[in-house]
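Every protein chain of the complex appears in place save one, which is left out.
And then chain A:
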């Protein structure tokens, strides 16, 4: 019956995303929030925390915090793009660090799963601090489909 889920319905997408995110302890630990999943462009955010800094002197986030959030957000985008509730695993992920994220400001992650094959979901993401035209980092990743449906 889960194959029949209408994943175009924003309310259903929001429900799936909330459950997906709530089940992942590390997302909860860093406080990753689901912001908008109404469309294929999946948006999450992290509020600034001091423990996210990589360079406290210069007041810069560590790049790996955004990467971990990008992994989760890309996974969510693929999960929402697949039929049913199929489990997935990250195959590979690449980050391009365009400019540092600055302290005291949050970080937004916008991911889009742009292609799905029988075995793989391809996804890309943009990380920014409020201005999408000034990306902090870009991410591309591939997720493997396991073929297994999550049991409710």
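Basically, contacts are C-beta pairs under 8 Å (C-beta built on N, C-alpha and C of every residue); 3 or more make two chains touch, one makes a residue touch a chain; residues count from 1.
Just so it is clear, contacts and distances are computed from a predicted model.
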UniProt protein name of the chain not shown, from "Beta-ketoacyl synthase-like protein", "Thioesterase superfamily protein", "Xanthine dehydrogenase family protein subunit M" or "Penicillin-binding protein 2": "Thioesterase superfamily protein"
Hidden-chain contact residue, picked from the options A:54, A:83 or A:130: A:54
Residues from chain A at the interface with the omitted partner, ascending: 23-29, 50-57, 62-65, 67-72, 87, 89-97, 100
